[in-house]
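Removed: one protein chain of the complex. Kept in place: all other protein chains.
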Amino acid sequence: MTLEMFATVALNGLTVAALYFIVAIGFSLIFGLMRTVNMAHGTLFLVGAYAGVAVFYPLYDQGFSYAWIVALAAGIAGAAVFGVLLQVTLLGWMQGQELRQTLVTIGISIIAADQLLAIFGGNSQQFFPPDALFGSVSVPLVQTGHYSTFRLFQIAVAAAVGVGLWLILHKTKLGIIVRAGVDDRAMLSACGVNVALVSVLVFAIGAALAGLAGVVGGTAQPFGQEKDVQFLLTSLVVVIVGGMGSLPGTALGALLVGMAEQFGQSLFPTYSVMFTLLLMVIVLAIRPQGLLGKRLT
Amino acid sequence: MSTGNALRSSSALVTVSVLAVLVALPFVLTEFWTTNILVRAMVYGIVALSLTFLAYYGGLLSLAQMVVAGVAGYTIAVSVPGAIPENSLQIPYSLAIPLAVVLATVSGLLIGAIAVRTREIYLLMITLAIAVSFYFFVQANVEYLNGYEGIRNVLGPDIFGVPLRTPYVFYFVALATSFALYALVLYVSGSQFGLVLQGIRDNPRRLSALGYNVAHHRIAAFGVAGFIAGIGGVLITIYNIGISPGTVSTHSTISILIMSVIGGLGHPIGAFIGAVIFTIIDTFAADLYDRDRFNTLIGVVFLAIVVASPDGVTGLAKRAGDLLRGLRLIAPGAVAADPTLQANVPSKD
Amino acid sequence: MTIKPNRRQVLQGAAAVAGTAVFAPAIHANPAPIKLGTLASLEGPLAINGQDAYRVVELLLEEANYTAGGRKIEWIRESSNAKPDVALARTRKLVEQDGSDIVLGPLSGAEGIAVRDYSRTVPTKTFINGSSASQDNTLRNSSENYFRFSTDGTQWTAGLGEYAKNTLKIDEVTVVASDYAFPYSQVFGFSLEYTRAGGKLNYLWTPFGTSDYTSLIAQIPKSSGALYVVYGGSDGLAFLTQYAQAGGSLPLLGGTLLADQTLFAARGPHRKVLEGTVSAGPIGDYYENDVWKDFLARYTKRWSKDIGQQTPGTLAFAYSVNLQATLLALKAVDGDLSNDQAAFREALKKLEFKNYIDAHVKLDHNRQAISDNFLNKVEVRDGRLQTVVFKKIPSVNQTLGFPEDKYIALGAPSRNNPGNVQI
Amino acid sequence: MTSRLPAIELSKVSRRFGALKAVDDVTLSVAEGERRVILGPNGAGKTTLFNVVCGDYAPTSGRIAFFGQDITALPPYARARRGIGRTYQNSLLFNGLDVLENLYLAVRGVKPRRFSFLRPSRDDPHVKAARDIADRMRLSHKLHVTVDDLSHGQRRQLEVGMALASDPKLLMLDEPAAGLSPGDRPELLRLLRELPRSLTLILIEHDMDIALPVADLVTLMKDGSVVIESTPDKVEHDPAVQAIYLGEAV
Partner (left out) sequence: MLSVRDLRVSFGHAEILQGVSLDVGDEPFAVAGRNGMGKTTLCYAIMGMVPVQSGGVVFDGASIEGKSPTRVSRSGIAIVPQGRRVFPSLTVDEHLRLVSRGKNAAWSIERVYDTFPRLAERKGNGGSQLSGGEQQMLAISRALLLNPKLIIMDEPSEGLAPVLVDHLIEVLKKLANEKIGLLLVEQNLRVATSVASNVAIMLSGRIAATVPASQLSADEALQRRYLGVSTGSH
């Protein structure tokens, strides 16, 4: 592998990792506070993407130059509303019954995937980024001398999401409440905090992040049928590798998975998926709680 | 000794009568119902049985059972004569089937070893990740597994000179196999190993303090489940006249889970009841509901069961029959996992 | 759910009808409709093609007023998810439960082979392909009651390799393709022709369902003069978008499903690189031909208010050819399906007709179509992307004109047998 | 009391949880056949000490020897096989199994060939042993009742029965009287007194009517450390002990 090739693949790994981080962090956050394994997380990704598409094309066709930004907002809002509804109508009242919640989210994802197909059709869809982000910019060392602008932008989005979440978690009262809830929900409740409401809020944030990922990911790659499963798998592997409910863990997990996938793809294209699986198995053997996860007791 | 919660003597009569009905059914039903509903339900029900076995007796909800079935299916597909593309092994079914079941058992043990330190939702996540990865793997492997297309024309062996695929022959083979495996599960549940397994489900810490190696028993449980799922995988492959990545896709993995949950994870028979219900809905949804939307229908049924009766149809029946047990999802672990309840138990030291 | 009479009873009934027919030749007197079961994928990655296929089927059946050869047609729709197991289960239901006389379908390659294998076990029914385009449905281990009036994935490439080498003067082509049977068959056909013309080939394969192609794009040899891109559906969209994003500028040769209406319907940066792509296939959107224009007008009139698309896709067109043949043969035998459909099948075998793009269709000894193929270029016409036909390759047979024995001796197309050999 | 190797010997054993020293530098030796009662207020580290001895937690530092053999690094099941049996404050039973099955598992766990896919036969000696234990625990009439359907008192009896079933050399009982009604307590005392003298017993118990009559020696713990080790008689009349137990400054 030449240096050029290595640099290109490494940058690919980094940009893919950025997207994976945005997808998985919402999943990880929801799990962290509520111990809910949201198997409908991939569905939230799709809901966000389709909500974005629903407003994107009409605006774009009228030549509205901020169509992508509006789509982003719609995607975030659409997924957040869906997430809140899920939490309020079904998951909230079975809080603590983790397996049952997991099964419920599986049921929801089956139904939602089919309904999305019914509403939006089976055609793959895609956003196109604003002109400023389209095309490529000059990047030294990589194979062709330039690199897709939007993929570099993905790194910026992931960094913004990571830093933003860190600030929320560590510098705001909401963050304190969320972290306290992760430690001891009952005690937090006894401090007068309405934990159920906090759960809804956290679910909204986690779902909104999935929606954000939907529009960003839907700009980098087309989306449609079966993307929900693919991104659910990504979220699962990222948090299993990095550690459930941990922000730095999710970042690390996303980085490792992205790199494993890209280097796997360029070295052994047909078996690239095995690299990711192998990564997961090794981590599980050494640290079942994930690289930066808290010990499971 | 009693056999835990399984077969009580009073239900022996029920078992015999149900069996009698099942033996008589193909002579009453159309061939379509016999082969495409009942046989299909049984061959997939066997895989669901392996899931129910793990979930009910071991408290281990695994989504990797279709992987294990797939290992068995692919094993016979790449080794028997007649399969397309042609393989270089060409070993007869009489050897290929035992080999497939052995490999399935081994892969069950392997999955158990990977997942042994995790439980409940973690186990569910990890096994799902394994399942999806396996799907992508078989799809990507062109050299041996023929990638996306899979392997076709796996016709199955002859039974006393009659092809297994002959409808009635296949029905009775599937019935006998299902019943044997069902009986095996019931027997094992009352065995030394089965009791230990239920002990792990109820209280792994205590079991360890009694001198049992919990990890080894858990892995062994995955091995037993692998054996069962492997036999299911062999039958599924012969039933489908071949195997392809679609056989082990997420869709199939989730279908097995749906069967088990609809039927109820509270008793091994639930796997078959669930499989029959699932197969009927899957086959006739197009007639019952908007033709293109049967995934919505199956999803709604599944969701309704999870919300209304977490222990499925058998649970409903059980509750109607006796109110001995309260609401129990999968294993008693569900309640212990309630963080608010955990906080309640006064810890004094 | 009603329990219907089992197959033996139905067969006995049919035999009885056949028996009385000797004395009462007026078979029209039998009011029972012909049951036409159809199978297409309405779920999974190919759902868009399945929906399109059913639009065409519905259009043609409506135009035929749901009758053929004087008998009513009862249309039974089933759906699969592009997976052979499911296709098999649904086909069995169509035949054994719903009592279909004729099955039209399925959509994808692997499904087709599963249905073909099943067809052997029900010799009294007739199976007519939908759009499944694997060579082996008919070329190897063909089944007596399985017919395909549409051309296969290899036939769809006819003309492209020679055009690339001899007209476009491209000396080296890099093939980027999905790692499964349909691309194999297309790559095989293209490679055979291109190699015969003296071109050099490189191959880059990606697993089916790959969505990130950046590392693949980085591996395209700099010496390449063009890319031959064989992806369908969302894979194609993903590849082209990322190729456009990476600033790729090589001329594109398209696999049949790349330059397809289902992909044009999606908007995005990929359209820019798609423009100018040369491809080959059984249809082209823009073709100066009255039969085709009339068909498109009917299609548009019936469906354009529901969908943006104004031309059926390649796979939907394949359904149209096969359904057209079915209806023609039923007419030829006056709807007579007696005697285990023997007369009907004879009629199918003898059928010769012009399909809706005015291409001539007849069957070879494997019951596989020999028909015309078209070379297209993607252009903007009437303000939208269309494949514009610029050349017709007449009467392409399943072995692309190579001697059948030599062709078969090459073995089935695969990633290790991509067809870059001289025959 | 014999002068041979101590049954269990802890040398400078500590167990921390974060900054919290649950067990702090405990050195303790219990002779074979001795009955030792561990007293102490809440949070003194008594149960943690049990967990460290039976292997649920590895000690942060220190060494544990069982009849002279170092068992510090052994997993719980290996310690059980060497003869350490225990009960838990909150009964840890197999709720889905019946009484006989619970006891059978307890009998069988320390015996060889515990990995078997066969069902125990009707005259299996282990089943008989389980029935005998049930007799001793006055649970014979509940053999086929699942734990879910037992009363609290019966569960506590079963809890102790399971610890006894493995025929341990060292028996550690963690608050066996917790939650027992006053009427059930004399029964527990009788049972403890009937234990064979060869058995070494460590008991955490707050019911002094049970703890003191049984004890040979009493260890008083506070804040993770051993404060006083003395005979029950002296302990009962030692104002310093009362002071600690009632929270007075030492």
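Going by the order they are written in, the chains are A, B, C and D; count residues from 1 in each one.
Note that a contact is a pair of C-beta atoms (placed from the backbone, for glycine too) under 8 Å apart; a residue touches a chain by one contact, two chains touch by 3 or more.
Bear in mind that the values here come from a model prediction, so they are computed numbers and not experimental data.
Student: Quick one: which of D:V26, D:L39 or D:L170 touches the chain that's been left out?
Tutor: D:L39
Student: Taking the entire complex into account, which one of A:A180, A:L278 or A:L291 touches the absent chain?
Tutor: Of these options, the touching residue for the absent chain is A:A180.
Student: Given the contact definition stated above, which residue among D:Q69, D:S116, D:S181 or D:T231 touches the chain not shown here?
Tutor: D:S181
Student: Considering the entire assembly, which residues of chain D contact the chain that has been omitted?
Tutor: Residues touching the hidden chain, for chain D, are 18-20, 39, 41-43, 89, 150-152, 155, 175, 177-179, 181-182, 185, 206-209, 212-213, 218, 223, 235-236, 241-242, 245-250.
Student: Just the residue numbers, please: which parts of chain A touch the chain that's not shown?
Tutor: These residues touch the chain not displayed: 173, 176-177, 179-180, 182-184, 186-195.
Just so it is clear, only the chains that are shown with their structure count from here on.
Student: Can you list the groups of chains that still touch once chain B is no longer counted?
Tutor: When chain B drops out of the picture, the chain contacts leave these groups behind: A, C | D.
Student: Report the chain whose CA-based centre is farthest from the CA-based centre of chain C.
Tutor: D
Student: Quick one: report the Å distance separating chain B from chain C, using the average Cα coordinate of each chain.
Tutor: 37
Student: Between chain B and chain D, what's the gap in Å when you average each chain's C-alpha atoms?
Tutor: Comparing mean C-alpha positions, chain D is 41 Å from chain B.
Student: If you look at chain B, which of its residues touch at least two other chains?
Tutor: If we look for residues of chain B contacting two or more partner chains, we find 136, 140, 142, 292, 295.
Student: For chain C, which residues are shared contacts with two or more other chains?
Tutor: 42-43, 179, 207, 209
Student: Along chain A, where are the residues that touch chain C in the complex?
Tutor: 5, 8-9, 12, 15-16, 57, 60, 114, 117, 121-128, 134-136, 142-144, 146-151, 220-227, 230, 261-262, 265-266, 269-270, 272-273
Student: Going by the contact rule at the top, pick out the chain B residues touching chain A in the complex.
Tutor: Per the touch definition, chain B meets chain A at residues 61, 114-115, 117-118, 120-122, 124-126, 128-130, 132-133, 136-137, 140-142, 250, 254, 257, 261, 292-293, 295-296, 298-300, 302-303, 306-307, 310, 329-330, 333-334, 337-341, 343-344.
Student: Could you list, by residue number, the parts of chain B that touch chain D in their complex?
Tutor: Residues 1-5, 187-188, 190-193, 195-196, 198-199, 201-203, 205-214, 216-217, 220, 324-325, 331-332, 345, 348-349 of chain B touch chain D in their complex.
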